[in-house]
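One protein chain omitted, others in place.
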Amino acid sequence: MIKKIGQRTLALESAPALIQWASVAGKREMEGPLSQEFDFVTGDTSFGEKTWEKAESAIQKKAVALALEKAGLQNSDIDYVFAGDLLNQCIASSFGLREFGIPLIGLYGACSTMAESLSLASIFAASGCADRCAAVASSHFCTAERQFRLPLEYGGQRTPTAQWTATAGGCVVVAAPGQGSGPRVRHVTIGKIVDLGVTDANNMGAAMAPAAADTIKTYLEDTGTAPTDYQLILTGDLGQVGSSILYDLLALDQIDIAPVHNDCGLLIYDRQSQDVKAGGSGCGCSASVLCSLILGKFARGELDNILFVATGALLSTTSSAQGESVPGIAHLVHISADRDRPTGKPAARKGGK
Amino acid sequence: MEYLKAFVVGGLLCVIGQILVDKTKLTPARILVGFVVVGVVLGALGLYQPLADFAGAGATVPLSGFGNLLAKGTKEAVDSQGLLGALTGPLTAGAAGITAAMFFGLLVALIFKPKDKA
Partner (left out) sequence: MQLSNMEYDKMVKKYSPNSSLFKDCVWAFVVGGAICTLGQALIGLYGYWGADKLTAATLTSVSLVFLSALLTGLSLYDKIANHAGAGTLVPITGFANAVVSPALEFKSEGMVLGLGAKLFVISGPVIVYGVSAAVIYGVIYYLMGLFA
């Protein structure tokens, strides 16, 4: 049973479970603070392939294969796979998942893709359309540079607001109620496009922060909850600049998320020692952070109630060249631990925990 | 002394480029276009050659020097060929640099593999 509450939040009353997950990451991510959390890391970012695009497909393939293996499932156990990436026509997904034989729903949500795919997979599983779905997203630094910016060997300087596209991917298997246990998806809020006229394609955090603010505010209003009802509000890829702006934007509505907020783009790299400017980005950034550190903490009992808000910048090289601003979007997924609790209002955190 | 002059003048031209990089939204490609076109204009007005005479490579190695070279070549071609020189002059003057970049570009692309930024 799925119920719409408030403006546009969906309450998944029979909450689907995230039964297994897997993350894949490249060299720079391996050198970062989450090295131990990833399921698969490699120093060879070509993943043994001839082109960078094939390498990114290999990331998706590996992430899905590992998640299925960890869950002890066959390809045929998955009813639908929701997948996306940053490349034109989403080729990393199409080619990475070509051989699985799982019905595919391809998505483009830029860096918000992991929340988008997880949202839809959860809705499918909760509605009875599917027993099990997989949600996947990936990005690769080199494919993104080639498509959106300049050749890799070109001598350019990054501005301090620029973010570093993660070479990474993540896959999570979502099961319908009764089909398995794990952290549960309780609510989903699909974001709307918010564009406050940022034209600097090197300042994605600023372009996406208003969308994140809008989605978070809408969700909190729809559910009648406060930021402190959650242990963590995890945005995907706002980086340092976007996170700071997000606090200010929400402060205009007297919402303070700073004490419980973190950002995937800030978690995946060590900004002091790794030259990534404002932080990480790319679909694979939030996908790999969710499918390693965050769900890992759920499994270890260190987390039990979070909001995952992945943000995307919906621009293309054509729109940028034509002088368009950068539209932002943010989708929200409320995940809480696998125990019976009335849906709607999350349990208040007990003191001393 | 000529080394010092080359260093300082060449360095200063790059500083102008850096200010454009940091303070404007101009992309590197636009800045390169700007330097060459400004070089052509200054060369046409006869203002760049004195700088080149003074600073040597400090003025000829930056792309504005390439622009000056195009202007100089065009002028000479018009002197010897008339109006047709306006069409033959520019690329004749720039031939060595452009052809070298194209040919070495092909060669390097064939030999090397692109690498990730480690």
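Per-chain numbering from 1; labels A and B assigned in written order.
The rule is short, and it goes like this: a residue touches a chain if its C-beta (ideal position, glycine included) is under 8 Å from a C-beta of that chain, and two chains touch if they have at least 3 such contacts.
Just so it is clear, the structure is predicted and the values come from calculations on it, not from any experiment.
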| item | value |
| --- | --- |
| Where the missing chain makes contact, among the chains that are shown | A, B |
| Candidate in contact with the missing chain, chosen from A:18, A:175, A:213 or A:276 | A:213 |
| Candidate in contact with the missing chain, chosen from A:129, A:150 or A:226 | A:150 |
| Touching residues on chain A - with respect to the absent chain | 50-53, 146, 150-161, 196-198, 203, 206, 210, 213-214, 217, 241, 244-245, 248-249, 252-253, 275 |
| Footprint left on chain B by the chain that the document does not show | 2-3, 6-23, 28-29, 31-33, 35-37, 39-41, 43-44, 55-58, 60-67, 70-71, 73-75, 77-78, 82-83, 85-87, 89-91, 93-94, 96-98, 100-102, 104-115, 117 |
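Definition applied: only the chains that are shown with their structure count from here on.
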| item | value |
| --- | --- |
| Averaged-CA centre spacing for the pair chain B and chain A, given as whole angstrom | 46 |
| Residue ranges of chain B in contact with chain A within the complex | 21, 25, 28, 114-118 |
| Residue ranges of chain A touching chain B (in the complex, touch as defined) | 26-28, 45-46, 52, 141-142, 145, 150-154, 156-157, 167, 200 |
